[in-house]
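Structure record follows, encoded as structure tokens.
Of the protein chains in this complex, one is absent; all others appear in place.
Naming follows writing order (A and B), and every chain is counted from residue 1.
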Amino acid sequence: MASWKLRDIIVLSSLSVVFAVVYLIFLQVGNVLVGFMGPMGYEVIFGIWFIVSVIAAYILRKPGAALLSETIAGTIEVLIGNVTGPILILSAFIQGLGAEAAFAAVRYRYYNTPVLMGAGVGAAVFSFAWGYFQSGFAALSTGLVLAMFIVRVISGAVIAGLLGKWISDALARTGVLRSFPIGKAAAQAAHQKQSSVKL
Amino acid sequence: MKTSHAWGGLLNEMNPSIKGLTVILGVILLSLAFDPVTVSISLIYVLSVTALFGRISWRRWLLLFVPFFIMAIGYFWTAALFPRSDLPQDSPLIFSWGPLKMTEAGFSLALSLALRTLMFSALSLMFVLTTEPVKFMFSLMQQCKLPPKLAYGILAGFRFLPLFREELRIMQQAHRMRGIWREKRNIRSMLHAFKRYSIPLLASAIRKSERVAVAMVSRGFTGGKRDFYCQLKIRPRDWMFMGIVLSGIALGYAVSFALGTLTWYGGQL
Partner (left out) sequence: MNTGLLNQKSVDHRTVVLETKDLSLAFAEEGGEPVFSSISLRLREGDLMLLLGPGGCGKSSLALCLNRVYPSAIDSVVKGGVYLHGQSLEGQDPGAIAQQVGIVFQDVDSQFCMLKVEEELAFCLENIGYPREQIDAKIDEALQLVHLTSWRNAYIHALSGGMKQRLALACALALNPEVLILDEPTSNLDPEACWELSALIDSIRKQRQMSILLIEHQLDAWMPYVNRLAIMGSEGRLIYEGEPRAYFANFKEEARRLGIWMPGAVRLHDQLQLENKPSWQPITREELAELWLNEPDSAKRAVLQQLEQAEASRTAQQDPRRSDTDGTERRGGMGHTGDTGDTDHLMHIDNLSFERSEGKIILDRLSLSIPAGQFIALVGPNGAGKSTFAALLSGILEPSAGRISLAGKALSEWPERELRKRIGLIFQHPEHQFVTDTVYDELAFGLRLQKLPEDAVEERVHSLLEQYRLLHRRNFSPFALSQGQKRRLSVAAMLSDEQQVLICDEPTFGQDAYSALELMKSLRARVDRGLTVIMITHDMELVQQFADRVVVLGHGTIQWDGPPEDLWNWPENDLLDHKLIPPLSAQLRNKLKAALQEKQEAHKEVLL
């Protein structure tokens, strides 16, 4: 915790607050979808619930950002009334762990598209394992469970990975991230490009 | 619509960390069972505990419970109509409609699945509606040794919540003034709409975060150890309460075992 500045923690926390609200909204969307399509309804949009991990890690580029942001988002969701309750914090922690694993696997050196998508996939795999135990997927037929798993992995890669990157990049263009690692990396890249043009 | 009697409020005054732990333990204990009887007994028990010891707004309770009720129905239908292939095939048929069949075994399984959802939400509502966010964070710092830097950081972000809501409302109006509704509606414009709201909202979140961080540091916050003005202690009655809730779940198991309906969850993996 010592390497984290207060500013980074609050940024992490307010990102989590914004996405906690997004998560709650998508819970309702999911509920509607589930009403129509059964558990598969959730799987299609499941990636949205990992997105804060990807965004926070991509912006702050610190070990723990993915795990912490997802856990905080879960905590805040509980505080503002997600009735899944404290158990949700545990689910969020496990999802965050999955995303964090992807960043740890490249030793927090790369934050490119494959890694970000990998983080989405990691979160999907971890969360599915936990969900299998917690929500009783065992009651469903194996084929359906397998299909759900595949859909969730794709959703994680696309919604969390790609959409997360797209949002962060758009955010960086507004200039508010100038003093964050993502902004500095962008400035550096621009600088290198400029100097290579000169050469 | 508030309950108020002698013990009403005991739940509200309970130490938030112990309360949270109770709920987590309850959920873990109940995930082991997979039959309608155990779960429904526990569900009734938890609801009575909430009603008896909690000072809560039942209107809010209903408001939060209803979506999960709908979700439970969703689960019920899927599980009942698309059951696992390894269920006993000779189970008596309850109802059929075209290719859709619902057997007794399938029905019982679906019911327990739906009840589980309701059970988990009832346990959680017991926590959510009786716990103040700030006290919860204080308790996490004092009992669970959560670093203050993290806890206060989370609280600072949490404070922004009503501001974001207000900002979103203003943005909706502002975009309408710009004539956004004149755009065509398709997938691309929906993605644009998402971006139009999310980027300014996130940008303002980051700017606000920086400002509040600066303000907190300016007020002498270092994130180090501190002596809390608001002290949250664990008292014997907190443990007692945990015992009451968990023994209710044990009761559910016992009754179900006595009736011979108890089904363990792990066996089905």
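The rule is short, and it goes like this: contacts are C-beta pairs under 8 Å (C-beta built on N, C-alpha and C of every residue); 3 or more make two chains touch, one makes a residue touch a chain.
Here the structure is a predicted model, which is why all the values come from computation and not from measurement.
In the full complex, the chain left out of view touches A, B. Here one chain is not drawn; of B:P99, B:G179 or B:P236, the residue touching it is B:G179.
Of the listed residues B:L32, B:L191 or B:A215, the one in contact with the hidden chain in the full complex is B:A215. Among B:L155, B:L232 or B:V255, only B:L155 touches the chain that is left out of the view.
Residues of subunit B that touch the chain left out of view are 133-134, 152, 155-156, 159-160, 162-163, 167, 170-171, 173-183, 196, 199-200, 203-204, 208, 210-222, 224, 226-231. Those residues of subunit A that touch the chain absent from the view are 5-7, 170, 173-176, 178-179.
Assume only the chains that are shown with their structure count from here on.
On subunit B, the positions that touch subunit A within their shared complex are 20, 23-24, 27, 31, 34, 60, 64-65, 67-68, 70-71, 73-75, 77-79, 82-85, 109-110, 112-113, 116-117, 120-121, 123-125, 127-128, 133, 136, 147, 149-150, 153-154, 156-158, 160-161, 164-165, 195, 198-199, 201-203, 205-210, 212-214, 216-217, 221, 223, 265, 268-269. Of all residues in subunit A, only 1, 4-7, 9-18, 21, 27-28, 31, 34-35, 38-39, 41, 68, 72, 75-76, 78-88, 90, 133-136, 138-142, 144, 167, 170-171, 174, 176-177 touch subunit B in the complex they form.
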